[in-house]
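One chain of protein is taken out of this complex; the other chains stay put.
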Amino acid sequence: MPASYSTNMRLKFSLLAIALEVVIIVQYALFVTYETAADSRKPNGTTTDFDRLYPSFQDVHVMIFVGFGFLMTFLKRYGFSSVGFNLLIAAFGLQWGALMQGFLHHLHDGKIKIGITSMINGDFSTATVLITFGAILGKTSPVQLLILTVLEITIFAANEFLVGEVLKAKDVGASMTIHAFGAYFGLAVSRVLYRSGLKDHEKEGSVYHSDIFAMIGTIFLWMFWPSFNSAIAPTSDGQYRAVINTYYSLAACVLTAYALSSLLDKKGKLDMVHIQNATLAGGVAAGTTADMMIYPYGGLLIGFVAGIISTLGFKYLTPILASKLKIHDTCGVHNLHGMPGIIGGLAGIVGAAMSSTVLYGNGLSNTFPERPKRTAIQQAGFQAAGLGATLVVAIVGGAITGFIISLPIWGQPPDQNCFDDQIYWEVPDAEDDGEQLNSSEHVQKPQVKEGTYCQV
Amino acid sequence: MPASYSTNMRLKFSLLAIALEVVIIVQYALFVTYETAADSRKPNGTTTDFDRLYPSFQDVHVMIFVGFGFLMTFLKRYGFSSVGFNLLIAAFGLQWGALMQGFLHHLHDGKIKIGITSMINGDFSTATVLITFGAILGKTSPVQLLILTVLEITIFAANEFLVGEVLKAKDVGASMTIHAFGAYFGLAVSRVLYRSGLKDHEKEGSVYHSDIFAMIGTIFLWMFWPSFNSAIAPTSDGQYRAVINTYYSLAACVLTAYALSSLLDKKGKLDMVHIQNATLAGGVAAGTTADMMIYPYGGLLIGFVAGIISTLGFKYLTPILASKLKIHDTCGVHNLHGMPGIIGGLAGIVGAAMSSTVLYGNGLSNTFPERPKRTAIQQAGFQAAGLGATLVVAIVGGAITGFIISLPIWGQPPDQNCFDDQIYWEVPDAEDDGEQLNSSEHVQKPQVKEGTYCQV
Partner (left out) sequence: MPASYSTNMRLKFSLLAIALEVVIIVQYALFVTYETAADSRKPNGTTTDFDRLYPSFQDVHVMIFVGFGFLMTFLKRYGFSSVGFNLLIAAFGLQWGALMQGFLHHLHDGKIKIGITSMINGDFSTATVLITFGAILGKTSPVQLLILTVLEITIFAANEFLVGEVLKAKDVGASMTIHAFGAYFGLAVSRVLYRSGLKDHEKEGSVYHSDIFAMIGTIFLWMFWPSFNSAIAPTSDGQYRAVINTYYSLAACVLTAYALSSLLDKKGKLDMVHIQNATLAGGVAAGTTADMMIYPYGGLLIGFVAGIISTLGFKYLTPILASKLKIHDTCGVHNLHGMPGIIGGLAGIVGAAMSSTVLYGNGLSNTFPERPKRTAIQQAGFQAAGLGATLVVAIVGGAITGFIISLPIWGQPPDQNCFDDQIYWEVPDAEDDGEQLNSSEHVQKPQVKEGTYCQV
């Protein structure tokens, strides 16, 4: 094993995790308080969106912790890390995200007010890191992941401020600021961390049951995506439309993802990778336009296209990115979040260009707050600027972050330990051997002891 | 392999899926718009049930996609198809269902208005097909399933119109129109598709972990069934009662299902098939009376009976149906949805006959809109007519549909490929072989390569 690789993260990891948590507690003690409606001293008549948004928050919560977590369990021997590091990243990220978003755009009298909206936004901020995690799944240490979370969420919050507050581009379901951002950030990190020794790694594949575990993630993401895209819509009719449009986009996307998956295989067989991922592209692509007046058939059209592009990406683009550009993308986030995120951004440009009082009535400025001041074409231009800015910030930010986490000090799993829980987890046997106790095989078995097989 | 069986569905399936989606998009563009409250141009003061019903909708959504999907993963080698085809059928069906229901009974000025209620009803319409899917699980191709979905949902919507709008029978939790309908439709389809070669098929059984995956489906169905039975109740007190009655029916049903499962085994052992399914019969049976004034003990009684009948059905009736009537019912939907659906319908007749102003007060016509015009006994008669009509339409519709999908053009898996994902999916190895890399067994293993074992 090369000296620069560390497989024992005992002190580095535990001290870093505790230090980060201590820093967070100090910051929260200094700068964070309750939203007024959650304060016992609230004035009479204080209103709150808590009751309305709490179910949506929990749906988003399920997407972050079950959805992303289980979607990544498809690898045959990386299930502990997939669902476990996902929990670690997200639990840390939501604390860090609320701070960064608070400092950047929600400071009131020097205080960050925490409530249901900041909790939803905190969860959102972790989604970018979880998308990036998908691109580098199996190839990094938890120490690297914590550093990545700090850096990416900080850059994400800055870009979110740029797109939403400076450019005032619309992105209610965050096709651009979360999905495209997280994906291209991740691809840039993956490019920097590229190592040729991982090519055709024997652990980078699924087994039968791990693919079914991954479907738990897929289905929960699929079901609750309407809540993701609608949770922070500014008006109630906008929230309602976002649910409907996303629901239909996802439904159409399933049909084209299945159709393409079969069509692209010479025996016509479906590929679990496509089903687990491309069926969700409709949720990503519907994000920017979610609360626009695109009508149900508009949602269906977006999902129709997203399912096709995403499946094509898995089949043809991912192998090329790896072999030609040295960008290895473990979960294919480019196909699930990258390209569909760009489709969403482009649809947003079209949607903004077509916004009018005919289509939106008096509600136009509810959905497009800048429309009294900007024309439809101007708004479309700012949408394009938001998409472009996001891609630039993501790629540059990801490259810089990649260099930082590639410093030898953080440790990195050796090639032969990648895609394998063994290096960072106590791992039990794959299957109960009790039933073979009476068989002659028993004599040979003890050489494979708990937590010791395939040891480095 | 006989020439009439096709194992390669490449062109047939993908072109059919894309064609259906294109047809749907055209129909939606022509006929579908937003519900008023979701329209940016909504008049001031527009009210909506969205906030109240969205959590119930998501519960139903979880039942359809996680509940039905994972319940069927009990087969040892059909997990990809169970959860995957479930997603395909439901994603397509909810689009088709909203159209059919819209055309038949929700057309306003030539337009179908989509909102939270139509989304719940769209999900409901897919439930019938998923129940039918349970009866024929493992024996059909995805091409056959898509055709089945088109036909069954169309017939379902017609029967729903007949029962609800013409006969004006009450069926708030759809014991009759969804559960009994889906089950008897499925049994009729299964009878037509019967083939003796599937008797004692070696793949038609579970393994340890597949039974635990199936429990994910069971538990999510069990928990959220109160939302299913209450979601479309017309009044708030009716919705509330439907939740309470269903909750208690389910709870009592668990006790009798466990008791009977043990009692019927000579060693007193519990059978996972009963636990996975019969514990849910209380939800089905409580459907028609869900919003009636049956009191908590009424709910308990219904569940008590349903748990017994359902478990007896699995033990004694299912084998007889297969051997005597040539009706092979893979998931035993007759025991989970068929008989409990009829129990629900019968309970509805009793509930309607006992409806009175003493029991319901001024709210009588909220729960029974026809009661000013009909007597209690008349309403009970119409309930009986609704149950009878549903059974006739389901059996006749299922038989016709069975003949249509049995046409050779659609393909059908050969006997030896039934209950096996291999024929329609790229399937990885069952377990990671990494641990045996150093053992002598390794030499023999390569003959079992990924995606190629047991090849046709």
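Letters are used for the chains, namely A and B, taken in the order the chains are written, and counting of residues starts over at 1 for each.
The criterion applied here is as follows: contacts are C-beta pairs under 8 Å (C-beta built on N, C-alpha and C of every residue); 3 or more make two chains touch, one makes a residue touch a chain.
All values reported here derive from a predicted model rather than from experimental measurement.
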Which of B:Ile18, B:Leu162, B:Val192 or B:Val243 touches the missing chain? It is B:Val243
Which of B:Lys12, B:Lys42, B:His61 or B:Lys76 contacts the chain that the document leaves out: B:Lys76
Of B:Ala29, B:Leu359 or B:Ala376, the residue in touch with the unshown chain: B:Leu359
Against the hidden chain, chain A presents residues 7-11, 13-15, 17-18, 20-21, 24-25, 28-29, 32-35, 37-42, 48, 50-51, 54-55, 58, 61-62, 65-66, 69-70, 73, 77, 79-80, 83-84, 87-88, 91-92, 94-95, 114-116, 119, 142, 209, 213, 216, 424-432, 434-435, 437, 439, 450-451
Which positions on chain B touch the chain that was left off? 52, 55-56, 59, 76-77, 202-203, 205-209, 211-212, 215-216, 219-220, 222-224, 227, 236-241, 243-244, 247-248, 250-252, 254-256, 258-260, 262-263, 265-272, 275, 279, 293, 295-297, 300-301, 304, 359-364, 366-367, 430-431, 444, 448, 453-454
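FYI, only the chains that are shown with their structure count from here on.
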Just send me the rotation angle from a CA overlay of chain A on chain B, rounded to the nearest 5 degrees. 120
Chain A and chain B have mean C-alpha positions lying a whole-number Å distance apart equal to 32
